[in-house]
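Got a structure for you, written out below as structure tokens; questions coming shortly.
A single protein chain has been removed from this complex, and every other one stays in its place.
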Amino acid sequence: MTIENYFILSAILFCIGMAVVITRKNAIVVLMGVELILNAANVNFVAISRLDNVQIEGQFFSLFVIVVAAAEAAVALAIILKVYKYYNTTNLNEINQLKG
Amino acid sequence: MAISPERFRKAASRASSGLILLGALLSVYLLQLKWSGPDFHTRLEWFSIEGLPRLTAGILLDDSAALMLVVVNIISFLVHTYSTAYMHDDPGYRRYFSFLGLFTFSMLGIVLADNLLVVFIFWELVGLSSYLLISHWYDKESAAKAAKKAFVVNRIGDVGFLTGLAVLWIQFKTFDLEALEALMANSSIQNGQWTSFLGYSLNADWLTIAGIGLFLGAMGKSAQFPLQVWLPDAMEGPTPVSALIHAATMVAAGVFLMARVFVLLDINALTFMAAIGAVTAFMGAVAALAQHDIKKVLAYSTISQLGYMLMGIGVGAYDAALFHLFTHAFFKACLFLAAGAVIYALHEYAHKTNAHFDAQDMRNMGGLRKRMPFTFFAYLVSTLALIGIPFFSGFLSKDAILSGAYAWADVMSQEALSWHYIIPDLGFFTVVLTAIYMFRQLFLVFFGKLRIASQDQQAGLQAVKEVPPVMRGVLVVLGVMSFGIIWSVNPFDQSYSWFLGTIEVPTIVSPGFVVDWQPRLIELSLRNHLEVMAISMAMIVAGGVVAWYLYRPGSKYERTYYKRPATMNKLQALSYNNWYLNDFFNVLVKKPVTAVAQGLTRVEKQVIDRAINAFAVINVIIAHAISWIDRAVVDGFVNFSVFFAGRVGVMTKSLQGGKIQSYILIAIMGMVLMILWIIW
């Protein structure tokens, strides 16, 4: 198992996440995409951390990311809930208040 | 005159007659002063053009002018007097007299002017007054047309006149007659070049052209072939006008003009004039043969006599031509006024009997001798004068012309037989014809029975009345003037005449003239005098016999005359229609001119205007094209940039659709691009 395989996995995850974020209309699914991207980053952190046996910042960082992601997911879900209440939808296309 | 109020019409006309009488008396006095004395010439400076000799205007009174003055004034006075009676019921009475006055004025102008330009001015004014008087009864279509025709035909002659003037002008830079005579004598012809004293040089043909040009003017006024067509029509005017203008004075102005410029003419122009004169004399006489209108016969006779006069000038018989001019003025005026008296009487007759007929048509006349003795006397005397019977004035003058013509033919042909003899021969033949048509008229009008009465009317000849005393008096005066004794002591020999004794033939001064031409003419004409007299007497007798045979009272012609159609055969038609000259002019001049005029108008409408319009249309089309280009290309460019900016705006706008995902996409793409840029 060379390190490239982890990178490839991470890239695939990132791309899937990215694709989900960009294409899906449901806010919750988008949130899931964001999680995927974060996890792609985590995979990278962990994989690179294996190359350095002395320090384990990489693994700490990934744990930190997971924690933050959990918090972020909680906040995001709460926001989505509020949005749903306000707009009666979670379809991002219909929520275009930012339109210039 | 024209502005005098209506109620003074009589007084005004008397005043004008009186003034003319005064003029006449003055002119007689002048004549008596001038007679045989030196010529009287006075000049006033008229105007000038820088770099050219000053133009003058003035009076040149020589013997012929003084005589002409008397003739014009006397006849004008008589006609004025006659008209007061003849026209007294006419609504245009005042107009008539003012025009008559204008005419007399302009005629005197022609007579006295010392300058060809001034002559031309009065020449035209005479034409104007003739126009106005012919169209006196302007509501008559035929009168209006005749007036127009007279003026236009005269204008044709005037163009010739002007050409003649122009030639003289460029050679001599003056129009003064005396100066012209002196300058002409100083000019010379060498190698076909005519060089004047002033150093100007022209081809010698222009000398002839000048003469013929001036003669063309005379041809118009004096009704010479082929311009004689206007004179018969001019009879539409009142009869006194015909007598004054179209018989005695104005038409003679052409002859007078030729006499004035006689010395300037060259041999070719003179020959041309003689030929035209002879032809006209003959043609006029033929045309007079078959007319039925009493005035038309006289009109054609006038044409014929004018032909004689111009022939006379042309053959160098200057004095004889002038003599004939004066005698003719009196007897022809007399004939016309007598004819006027007949017409007047028949009008009165028509009034009285409520009949409607043409009072000028000889077919309605006859036998008037018994009821109108004065008129008959005047008519008879002047007819005899016209025919040229001894003891009457016409005999003297006509024989003088004929012997001149005969002598001329001798000189010109140089004793060999040549075409020149045709000219005196035509003259002699015309004498026969003159006798025929005049006797015909005399018989048909004054002898036999009054045809209109015998055919239609209850009231007979008795209803015809002699004209008022004023008219009678005038007729008698003129009739007396037709006696030969007034003009010459010896009624058989014109050389005894006081007239010919005084009028001297001026010596022709135009260059290239054979010096002994004139003396030989005079010598020959003196010698052949008896011969000519005998021939012409024989001719008159022949004519008289023919006329008596054909037209005497009771002849077949006379009996059927009332119902006779205008023409019976081709020859009569030729004469009746004046050689078809009118049709000739119509076909040859009037129609082409009208056609060309119409054609040009059409050309203008259809070619020039169409071209212009097409040009305009093309312009408009081009303009449209340009405006399209303007819209499509120039404006298009502007619009495109606007459109482009708009599109870009729309596009960028869509980027900010408020869709977070697309923002992210763009951000990512941007990052990707950045990364790509970094790693490359």
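By letter and in written order, the chains are A and B; residue numbering begins at 1 in each of them.
Note that a contact is a pair of C-beta atoms (placed from the backbone, for glycine too) under 8 Å apart; a residue touches a chain by one contact, two chains touch by 3 or more.
Just so it is clear, contacts and distances are computed from a predicted model.
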item: Complex member absent from the view - protein name from UniProt, among "NADH-ubiquinone oxidoreductase chain M", "Sugar ABC transporter permease", "Aldehyde dehydrogenase family protein" or "Phosphocarrier protein HPr"; value: "NADH-ubiquinone oxidoreductase chain M"
item: Visible contact partners (per top-of-document touch definition) of the missing chain; value: B
item: Given B:Gln190, B:Ser413, B:Thr560 or B:Thr594, the one touching the chain that is not displayed; value: B:Thr594
item: Touching the absent chain when the full complex is considered, from B:Leu117, B:Ala204, B:Ala218 or B:Leu581; value: B:Leu117
item: Residue in contact with the excluded chain [from B:Asp39, B:Glu523, B:Glu604 or B:Asp630]; value: B:Glu604
item: Touching residue (missing chain; options B:Lys148, B:Lys370, B:Arg520 or B:Arg559); value: B:Lys148
item: Absent-chain contact - pick from B:Leu202, B:Ala223 or B:Ala278; value: B:Leu202
item: Residues in chain B touching the chain absent from view; value: 46-52, 117, 120-125, 128, 131-132, 135, 138-141, 143-145, 147-148, 151-152, 155-156, 158-159, 162-163, 165-167, 169-170, 200-202, 593-594, 596-598, 600-601, 604, 608-609, 612, 616
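Note that only the chains that are shown with their structure count from here on.
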item: Centroid spacing, where centroids are CA-atom means, of chain A and chain B in whole angstrom; value: 126
item: Chain B-touching residues of chain A, taken from the complex the two chains share; value: 18, 21-23, 30, 92-93, 95-100
item: Touching residues (chain side chain B, partner chain A) in the complex; value: 653, 656-661, 663-665, 668
